[in-house]
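Heads up, the thing below is written out as structure tokens.
Left out: one protein chain. Kept in place: all the others.
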Amino acid sequence: MNAAAPPSAPSPALTTKGLSKHFGALKANDAVSISLCKGTIHGLLGPNGAGKSTLINLLAGEAKPTYGHVFLHDGDTKIDISKRNAHQRARAGIGRSFQRSNLFLDATVMENVLFAARANHQTFSTLFSTKAMKVRCEALAQSALQKVGLTSYLNAHTNTRADALSHGAQRQLEIAMVLATNPKILLLDEPLAGMGTSESADMVALLATLRDDYAMLLVEHDMQAIFTLADTITVMVEGAVIATGNPVDIRANSAVQAAYLGENAAP
Amino acid sequence: MSGQGTMKKPTVVWFIATVLLLALPLIPMFSTGYYLEFATKVLIFALFAMSLDLLVGCTGLVSLGHAAYFGIAAYTVALTAPKYAAANLFLVFSSSVLAAGLSALIIGFFAVRTKGIYFIMVTLAFAQMVYTVFHDTKLGGGSDGIYLNFKPALQIGETVLLDLANTTHFYYLVAACCATCLLALRALLRTPFGQTLIGIKTNEARMLSMGYNTFRYKLASFTLAGALAGVAGFLSACQFGFVNPEMLGWHKSGDVLMMVILGGQGNFVGAAIGALVFTIGQETLATLTPHWPLFMGLIIVCVVLFLPGGLRRIYKK
Partner (left out) sequence: MDAPTFLIQVLNAVQYGLLLFLVASGLTLVFGIMGIINLAHGSFYMLGAYAAFVLAGFTGNLFVAMVLGIVLTVIFGALLERFVISRLYARDHLEQVLLTYGLILIFEQLRSIFVGNDVHGIAIPAWLNHSVQLTETLNYPVYRLFMSAVCLALAGGLYYLISRTKLGMTIRAGAENRDMVAALGINIKTVFRAVFALGVGLAAFAGMLAAPVSSVAPNMGNPVLIISFVVVVIGGVGSVSGALIASLLIGVVESFGSILLPNFSGALVYALMAAVLLWRPNGLLGK
């Protein structure tokens, strides 16, 4: 049931070194070092309050680390992006989804994805829209909708509003918005949250199709999904990483069992 | 719930807007003197309120210092107009709007970094700074303000095309500015720029995470709103022929915010209607009692306490 191990040692796309976020005495994240590689899904497990969302915020630039660095890799070059803001990181290829759906509910499905598609193309010279930009953005948006399977909303004239979608479809749209910004790295914060069994299965299948093209960090409470999808798993407890390894090792790891997996160790 | 995009077009609002727009050119045919001047005043406030609506209703920035840009433009008219001749309309117009836009750009550079309560306080504080500058220095003529001896005029050679001292001419100029502004702002909302502003109002965190540099958009919106408030300030200085610090005081900022909220935000037509209702209400109360602000205050408090969502909610039903 594990995904096949990547053929050769993959080159990292995003790494962190000693990343820490302290709120006074509370160490929400403490010396976290992880590495996300293209073509792999990196699962992140941990009980509530382990600092998983904080880590995503630190990687996406929504919070600034107290200590430590975030590096973006491009081939052999490594750029320190620790000081960059959220929008700069998004433009550099980091796309994130949100735990609670963060859609523009009274806009149409297509408008939502177009917002995302335009983000990377809109400069002050194209503020008032050129035809070329419009065409390019619509293509990006349609391709993103296709990837997540929301194919019935491809037509720009389909007026369905985002709030009219089912919960599962809203989560798909959430992913589509991330894809439409044309990222290299995906940070997905609990994409399965609140889903029923069949919706979950669809989402797991969707995430598997994204493996090859992106470096993905997948935060999930659904352990079945994580163990099915992930190539590498990192387990966090109280802000610190207690183990990193492939799913087989993680399941066998006694520290993980003690700290987290506990009674339901075998998914 | 379905079948509606972001560009909602409440037909009622459009109907009222169309009727008002069509009525605009007709007003001078039926009324002169007080009523024409009153209509002019309402239109100037409508323009002012629409400029604030761009910030409050479209970008989600609640500014409590918008009168500063209105006042800066008005003072620019008074300070740049020659003492003993009618000023060149084109020159004073562009210089006053430029002055308003530029000050909005500078103040916005600091203010737009902040959010929520901070933004409200910071805009108010900077507006008070501007007030202090004009109130306490010789430049602004102190609390008495400055009189304009001659109103600006547009002339080519000896032919006067537009003389602002003529109330009918002036009315048409104001009506044209107001209508242009309304149509331009509504068109702006449909451009990617306008859509981005609405996105920022709805969910700024999401816009940031998708890669939008929201600071720039907010600053652009703040500057544009300031410049448009400048147009209103220019017209106001021309109408009354004098400027004083009250024009940029915070009560003015409070009044215009009231107009926007009263009429409903985000569609510009509401702001214009708010200006109309507010100005009529104010004038009516003022004829009844010198303590009219008491009733204004009571109405405001009651509306907020018992009608959350404002008048908007009434005519939405």
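Per-chain residue numbering starts at 1, and chain names A and B are given in the order in which the chains are listed.
Definition applied: contacts are C-beta pairs under 8 Å (C-beta built on N, C-alpha and C of every residue); 3 or more make two chains touch, one makes a residue touch a chain.
Source: prediction; values computed, not measured.
Enquirer: Quick one: which shown chains sit in contact with the chain that's not drawn?
Expert: Across all of the complex, the chain we cannot see touches B.
Enquirer: What is the set of chain B residues that contact the non-displayed chain in the whole complex?
Expert: Answer for chain B: residues 56, 62, 64, 110-111, 113-114, 116-118, 120-122, 124-126, 128-129, 132-133, 136-137, 250, 254, 257-258, 261, 291, 293-294, 296-301, 303-305, 308 touch the chain left out.
Throughout what follows, only the chains that are shown with their structure count from here on.
Enquirer: Can you tell me which positions in chain B touch chain A when the two form their complex?
Expert: Residue positions touching the partner: 1-6, 8, 191-193, 195-196, 199, 202-203, 205-214, 216, 220.
Enquirer: Spell out the residues on chain A that touch chain B in their complex, using ranges where they run on.
Expert: Touch residues, chain A against chain B: 60, 62, 85-88, 90-91, 95-96, 98, 102, 104, 106-108, 111, 115-116, 118-120, 122, 124, 126-129, 133, 159-161, 163-164, 177, 181.
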